[in-house]
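Removed from the display is one protein chain of the complex; every other protein chain stays in position.
Note that the chains are named A and B in the order they appear, and that numbering of residues resets to 1 at the start of each chain.
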Amino acid sequence: MTLPLGTIVDALGGELHGDPQLLIHRLAALDSATYGELSFLSNARYRDQLSSSQATCVIVATEAQEEARARGACIVTNDPYLYFARVTQLWRRTHHAAPAPGVHPSAIVDPSALIDPTATVGPLCIVEEGVRIGAYSVLKARVVVAQDCTIGKRCLIHPGVVIGADGFGFAANAGAWEKIEQLGAVRVGDDVEIGANTCIDRGALSDTVIGDGVKLDNLIQIGHNVQIGNHTAIAACAGVAGSAMIGANCTIGGAAVVLGHLTVADRVHISAASVVTRSLVKPGHYTGIFPIDDNDQWEKNAAAVKRLHQLRARLVALEKSRLD
Amino acid sequence: MTLPLGTIVDALGGELHGDPQLLIHRLAALDSATYGELSFLSNARYRDQLSSSQATCVIVATEAQEEARARGACIVTNDPYLYFARVTQLWRRTHHAAPAPGVHPSAIVDPSALIDPTATVGPLCIVEEGVRIGAYSVLKARVVVAQDCTIGKRCLIHPGVVIGADGFGFAANAGAWEKIEQLGAVRVGDDVEIGANTCIDRGALSDTVIGDGVKLDNLIQIGHNVQIGNHTAIAACAGVAGSAMIGANCTIGGAAVVLGHLTVADRVHISAASVVTRSLVKPGHYTGIFPIDDNDQWEKNAAAVKRLHQLRARLVALEKSRLD
Partner (left out) sequence: MTLPLGTIVDALGGELHGDPQLLIHRLAALDSATYGELSFLSNARYRDQLSSSQATCVIVATEAQEEARARGACIVTNDPYLYFARVTQLWRRTHHAAPAPGVHPSAIVDPSALIDPTATVGPLCIVEEGVRIGAYSVLKARVVVAQDCTIGKRCLIHPGVVIGADGFGFAANAGAWEKIEQLGAVRVGDDVEIGANTCIDRGALSDTVIGDGVKLDNLIQIGHNVQIGNHTAIAACAGVAGSAMIGANCTIGGAAVVLGHLTVADRVHISAASVVTRSLVKPGHYTGIFPIDDNDQWEKNAAAVKRLHQLRARLVALEKSRLD
């Protein structure tokens, strides 16, 4: 598996300084790259790794080009990280066959499902009645798409994903729970990627809606009636509870939780493991994590947290006595 | 898909004010309902949406009936939310065929398993030796029920669920781990619902036990030897560690964690994302979440939390000096 530098630049643009015949055998990180490997510098933090990198060629921005050219071949481009992403895409389509369109013989597909002929339904997938799957979408393997759910175009859905299981809805009745049948479905937009074993529940009355370009990592829970705006990305193990409305172009860190019925504005960034307990109506970066510490220190501070409002009252009293 | 109001009231009771011939095309929330739709008012918070709702009919309690009748058709009942739940059930059984009993030809079922003839084992399920599945229970798709586990009556188990994988048990041996074989099983009671990709581990020596009427959402982990009392409901992404005993009629919020070997009393309500680190022996509502904030604010407060017990010591010193 090789690509000459010239082929890369012909396909993706950028300004090549170096021999277009040079063969790239692998893509690699700057600090570990060796001869025959192509790397990139996108984060100024790693700038000092540039001159000593053993990579055959490095993708750099204009401001690093002088230093890059001093050490060997380089490709100069506006956005080295984006360029690198496109090299990975070129690499894959050069060296790996695209998934064959069509339905794997082991998949269980209801005859009423409308699957675009360019879409791929992988092995052991289950596609129930009334489902629609758009052009060029790929269900990798062991994906369930339940009754009446729709998947847009160019989606990539990883193994174990469950789309359209029942939302969690019950009415209390004399100490027991009565089921609220979940009569909505799930609508997934175009260019959505959904990670392994992630679950998106069907709506109770109306649909759960995942916008265009949304990226969901593994093991995420999306509750019923949730709406997620376009191009929002959510990292693994996060949970969005029922009827929450997440804006567009948000990022939600891994294991973060958004409680039910809340609204999160566009361009909100939530740190990993933070719990959104109120609507966030302004763009910004929000965090709520108990800081990790040596267990002994933590025990003392946690005990103090549990008496914090008393401590505050004592401070107020002292302040007052000072004034007397 | 329609239902006349008269049919609904004939099936479910309640006092209809309005024309029994009126056709309902859909169920909808109060604020989004339009003509031909049936809605409900169960939460006083939404009372002000009643008069302006475009719903053809609204399910209300006695105290709202005057206002409801002023705007159009209504069904008066003691508990509008429970009534609404039953309308969703009626709606589903009217418009969707119940899952056909029997074992889907793609399921892998051990011949020693005892599956009630009224139960449904969906596509690509795996039912191992010695398993028993009770009357009218439904395994939707891709469910694993491992060796010797039992499922009660009228259970609903969503795709991707794994019941009876090994509990996490190892003995340390010279820096490595030796497996403790998990010789117990899982016993799931009657009327239990289990959400997509949830895992319930088999017991180490005795069984893991899920009580009657328990409702588990998606992506939940139930460790080995856990016992969950009747009618307890647990929201998505929660984890209950090994040998914890959860009482009856509890609610556990999403992403909450109960540590191992703890006891949680009946009627305990745990907020989402809270970590239960000690037994909770009294009914009540418990919470432990670091409050979310602008990241800048959070950084300052988190730093202060890490020095909180020193701060407390300084306050004590000041109080003392005041007394001098």
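Miscellaneous remarks
Please note the rule applied: a contact is a pair of C-beta atoms (placed from the backbone, for glycine too) under 8 Å apart; a residue touches a chain by one contact, two chains touch by 3 or more.
Since the structure is predicted, the reported quantities are computational estimates derived from the model, not experimental observations.
Interface note for the absent chain: among A:Thr2, A:Ser32, A:Ser51 or A:Ser112, the touching residue is A:Ser32. When the whole complex is considered, the residue among A:Thr7, A:Gln65, A:Asn218 or A:Thr263 that touches the unshown chain is A:Asn218. Of the listed residues B:Leu41, B:Val58, B:Ala248 or B:Leu308, the one in contact with the hidden chain in the full complex is B:Leu308.
Not every partner is drawn; the one left out touches chain B at residues 108, 124, 126, 142, 144, 146, 160, 162, 165-166, 168-173, 175-183, 197, 199, 201, 204-206, 219, 221, 223, 237, 239, 241, 255, 257, 259, 270-271, 274-278, 284-291, 293, 297, 300-301, 303-305, 307-308, 311, 314-315, 318, 321.
Although one chain is hidden here, its contacts on chain A can still be listed: residues 26-29, 32, 79, 81-82, 84-86, 88-89, 91-92, 104, 106, 123-124, 140-142, 156, 158-160, 191, 193, 195-197, 213, 215, 217-219, 231, 233, 235-237, 249, 254-255, 272-273, 289-295, 298-299, 302-303, 305-309, 311-312, 315, 318-319, 322.
Everything below uses one rule, namely that only the chains that are shown with their structure count from here on.
Remark: chain A and chain B have CA centroids separated by 26 Å (rounded to whole angstrom).
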